[in-house]
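Complex shown without one protein chain; remaining protein chains in place.
Here is subunit A:
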Amino acid sequence: MTVPLLETQDLSVRFGGHVAVDAVTCAFRAGELTAIVGPNGAGKTTYFNLISGQIPASAGRVLLDGRDITRTPVAARCRLGLGRAFQLTNLFPDLTVLENVRLVIQAHRGRGFSIFSLADAQREVTEAAEAVIDRVRLTPLISQKVSELSHGNQRKLEVALLIALDPRVYMFDEPTAGMSVDEAPVVLDLIAELKAESDRTILLVEHKMDVIRTLADRIIVLHNGKLAADGKPAEVMASDVVQEAYMGKELEDV
């Protein structure tokens, strides 16, 4: 059997007495789109934080290509190919759309320490950035300051930064949260496009079941920090765990 691209083994984190992620063991194969679902506070974002390194694990391991990266710093994990978009928009507000994306491409190409050249003169960087901005349909706003963008457009830029990173593993955390009905499809179509391109490994935290049904190859369910279910979308959605853990709230509402 081949080594999975990304793997977590008994991964846990404890905040005081509260175990937010509880011994999650899960492997992600290359080329797969995995949806991660679970009620609010289930630990989905925290699970991402552990994988991309923003929060140190209390126990367990994270493996990339079979290599232990549990103690590897955030920036180094990023350069190893773990790319992350955030649930709460997390951009460079005083810089323009173009500069935001260019920063990512420049990082990707290891240009950050060039001190005497001109940032604006890096033609390939600018062109690559413009291409990404075009994909998220932000070209008309390219020289706007990010702080002046609408929430929906900031969400698109959040996704653009991840695409610009061209990672091996894409981690989307509720990418369409708070977007209007006509804006969300831009992002969802983009994720579908990424999935269609060969060999993209995508982890997607998403609440909307119809989105998951069309996009996901696999669903894992987190509940109270524990891995509650894992399998094909149809199976998992039909299972009792999901009915109870995820749909539970909706059922109660009925």
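By definition in this document, a residue touches a chain if its C-beta (ideal position, glycine included) is under 8 Å from a C-beta of that chain, and two chains touch if they have at least 3 such contacts; residues count from 1.
Operating definition for what follows: contacts and distances are computed from a predicted model.
Chemist: What name does the UniProt record list for the absent chain among "Tryptophan 2-monooxygenase", "Corrinoid protein", "Group 1 truncated hemoglobin" or "Amino acid/amide ABC transporter membrane protein 2, HAAT family"?
Modeler: For the chain not displayed, UniProt's protein name is "Amino acid/amide ABC transporter membrane protein 2, HAAT family".
Chemist: May I ask which residue of A:8, A:122 or A:176 touches the chain that does not appear here?
Modeler: A:122
Chemist: Of the residues A:29, A:79, A:168 or A:208, which one touches the chain left out of the display?
Modeler: In the full complex, the listed residue that touches the missing chain is A:79.
Chemist: Looking at the whole complex, which of A:8, A:52, A:153 or A:176 touches the chain that is not displayed?
Modeler: Answering carefully, the residue with contact to the hidden chain is A:52.
Chemist: Who touches the missing chain here, A:44, A:108, A:135 or A:223?
Modeler: If we include the chain that is not displayed, A:108 is the one touching it.
Chemist: Of the residues A:26, A:42, A:97 or A:165, I need the one that contacts the missing chain.
Modeler: Touching the chain that is not displayed is residue A:165.
Chemist: Touching residues of subunit A against the unshown chain: what are they?
Modeler: 52, 54, 73-76, 78-79, 84, 86, 90-95, 99, 102-104, 106-108, 111-122, 161, 165
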